[in-house]
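One protein chain is absent from this view; the other protein chains keep their places.
What follows is chain A.
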Amino acid sequence: MEHRPLKAETDTREHLVVIGNGMAGCRAVEELIARDPNRYRVTIFGAEPRVNYNRIMLSPVLAGEKSFDDIVINDAGWYADNGIALIAGDPVAHIDRDTKTVTTRSGLAESYDRLLIATGSDPFIIPVPGKDLPGVIAFRDMDDVDTMLAAADAGGDAVVIGGGLLGLEAAHGLSLRGMKVTVIHLMPTLMERQLDEAAGWLLKNALEARGQTILTGADTAEIIGTGKVEGVKLKDGTLIPASLVVMAVGIRPSVALARDAGLAVGRGIQVDDHMVTSDPAVLAVGECVEHDGQVYGLVAPLWDMCRSLADGLVEQPTGYRGSFTSTKLKVSGIDVFSAGDFSGGDGCEDIVLRDASRGVYKRVIVKGDRIVGAVLYGDTADGNWYFDLLKKQEDVSDLRDLLIFGQAFAAGGGAADPKAAVAALSDDAEICGCNGVTKGQVVSCIAKGAHSLDAVRGTCKASASCGSCTGLVENLLALTLGDDVQSGPKTMCKCTSFGHDDVRREIVAQAMRSIPEVMQKLHWTTPDGCSSCRPALNYYLLCALPGEYVDDQQSRFVNERLHANIQKDGTYSVVPRMWGGLTNPTELRAIADVVEKYNAPMVKVTGGQRLDIFGIKKEDLPAVWADLNAAGMVSGHAYGKALRTVKTCVGSEWCRFGTQDSTGLGVRIERMSWGSWMPHKFKIAVSGCPRNCAEATIKDFGVVCVDSGYELHVGGNGGIHVRATDLLCKVANEQEAMDYCAAFIQLYREEARYLERTAPWIERVGLAHIVARIVDDEPGREALRARFLYSQSFSQDDPWAQRAEGAEAEHHAPMARFIPQGETA
């Protein structure tokens, strides 16, 4: 395709040659023509055999919403009308700066006075085996779209590698075209550059609901197939069939031409504020450039650059100063928006609004009275307003309380005080949408004596469900009572207005399945929680969904993450399990060998009848565990909110006072209950007679054997506040003792708050409650026991064995070693 309206020899103007017929190259020419249509003779070289089209609109073409003609920006007439020569389908292969000439692949040469490089980006192809198979493509130009359309016509399975904007658009289009689409994304959340974790999670749910399969945290190992692509294999061994693989893992500035020509190139072609490269005769613009250390992949900065470039070409004194970027887009019909810096950090405060029923998440990040970033999901109407406030660096302190509700609300003038806004509401205005409670009903409930948030929630139910109206209810309390408002029970942490019991109840009632889901549905005020709520939520979900919930390691305290106890010098102590406090020569030898081999400075007999090896380095832990595993020992969970020890005395087998086989029963109880995660640590003991040598009456669950059976004790504690157990009941045989133990553990697991030992739990709920559930209600007890045993069927894999075999090795090894005057290793 060629348009050659002017002969060079008849035109004495300076010759501007543009390499790149895409969005940046043509836009720069448009800007130039707008300033001075006659200044330069222009020739544009394009690699694709097409006129200038809107690359951003390839997605609607793929989705069938637009045709190619709809997305053409400048048709052939534009080139002709402006006297521009277009050489399309013959890419420039070489730049000779000495002779000021460019040469195309077919050998066509053209000399220039000014050269503009607008080569854009190249898709990044991940270097896995099979990447060159037919059927593996990128998503960058119209040819890729044609390939995808042909594949969709044939039907079948498609895999999109990359869960960024481009990948999701490809997936959406292919899905609409009838293909069964799987998206493979390396990172834990989708579009992690534009969206925070909470918004990414919402997006994933919505896309899955539309029939796509989304695999996050999934690493591609290879693309398989003979002669053509047949599937994708992940590093975890999963095999996904595919007749088409779209790689959309990112783009890289296309700099090869510029680099070969000897221009200064960093991540992109380096340019100054007028987009001039290291050669004054050569300019560059768009995604291929690096300005002030930044490269841009969005269209708005590109427009800014083109304006500055054109100003420079006609000697107007403005320059490019970098761009603030925002992303506002629809993915599968879902509105998302992000702008600025949403990574948080010092002095940054988050204002978060979550409206679970509408599927809305909004987060504005404020620093020193100014907006520095925003993430919106589901409702992006105010995106431009936030972006405007951000760009203008406006002081938002006056708007702050209402900022998150959007422009319409915040600009309400007199309503800037939230208390005044609530006061202005009529009595029949609805406060709580979930429970249909009006302002009048809340006020009357407060007047009748509900003087705290919790009391209001308990009586008229306002804010008791999703909690999004908590602020309104609190303002009503303050308006009605002034300083007489009573603070309610403690909330879980500063991230939520709910207490532990409320959160647990809602997790079960709403069948929540992940930490981000809980945070969204219960309107967390922070983006990713804190060190108090994350471990608690992780436990509650683990308890509610045995065998299904995937433990979040980053929500675990270090001891539970490393399966050992951190000591004050940063080393760890290791306690292997000794069932019922019994050991044997093999175990003792293995422990002695470990102590010598790893130079452990101390070994101590613990209060729980085991041996604690101190001073083990983090890097040595897997090797230590492998040695202990080899002698048949497993993790003692001395580090966990979990079953610790079952302490025993020798019982009837040896002791002249012993009434029952306390050692044997202790071992059996430990075999049943080891590995279970609990709200807090849990200790058990079995004594063979009322002399109680195993100190069973200061344990969480204690058995004291007597001639006629087994006394079961609960809620003892030997810590700061010593508490003797309460006698729960007496049972006749070992099996009953085991069954009651399992039921009691499960009741504690399901009802106690995270980090609440059995002693304060029983004092809080009362022994009568425990007796009613465990002793009086036989079917209930059986059900509790069955739930415990079911949960245990997933939790008795030795975590040490998994680590010793190399699982999560990164927890143990440093990332790099640095020897001063040397180099990283």
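For this structure, a couple of remarks:
Everything below uses one rule, namely that a contact is a pair of C-beta atoms (placed from the backbone, for glycine too) under 8 Å apart; a residue touches a chain by one contact, two chains touch by 3 or more; residues count from 1.
The rule we apply is simple: contacts and distances are computed from a predicted model.
This figure omits one chain of the complex; the name its UniProt record holds, of "Phosphate transport system permease protein PstC (TC 3.A.1.7.1)", "2-oxoglutarate oxidoreductase gamma subunit", "Nitrite reductase small subunit NirD" or "ABC transporter ATP-binding protein", is "Nitrite reductase small subunit NirD".
Listed residues A:Tyr112, A:Phe139 or A:Phe342: the one in touch with the omitted chain is A:Phe342. Only one of the listed residues, A:Ala154, A:Ala509, A:Val605 or A:Ala816, touches the absent chain: A:Ala816.
Among A:Gly482, A:Gly570 or A:Pro779, only A:Gly570 touches the chain left out of the display. Summarising the interface, chain A meets the missing chain with residues 186-188, 192-193, 196-197, 267, 342-346, 348, 350, 526-531, 534-535, 553-559, 561-562, 566, 568, 570, 810, 814-820, 823-824.
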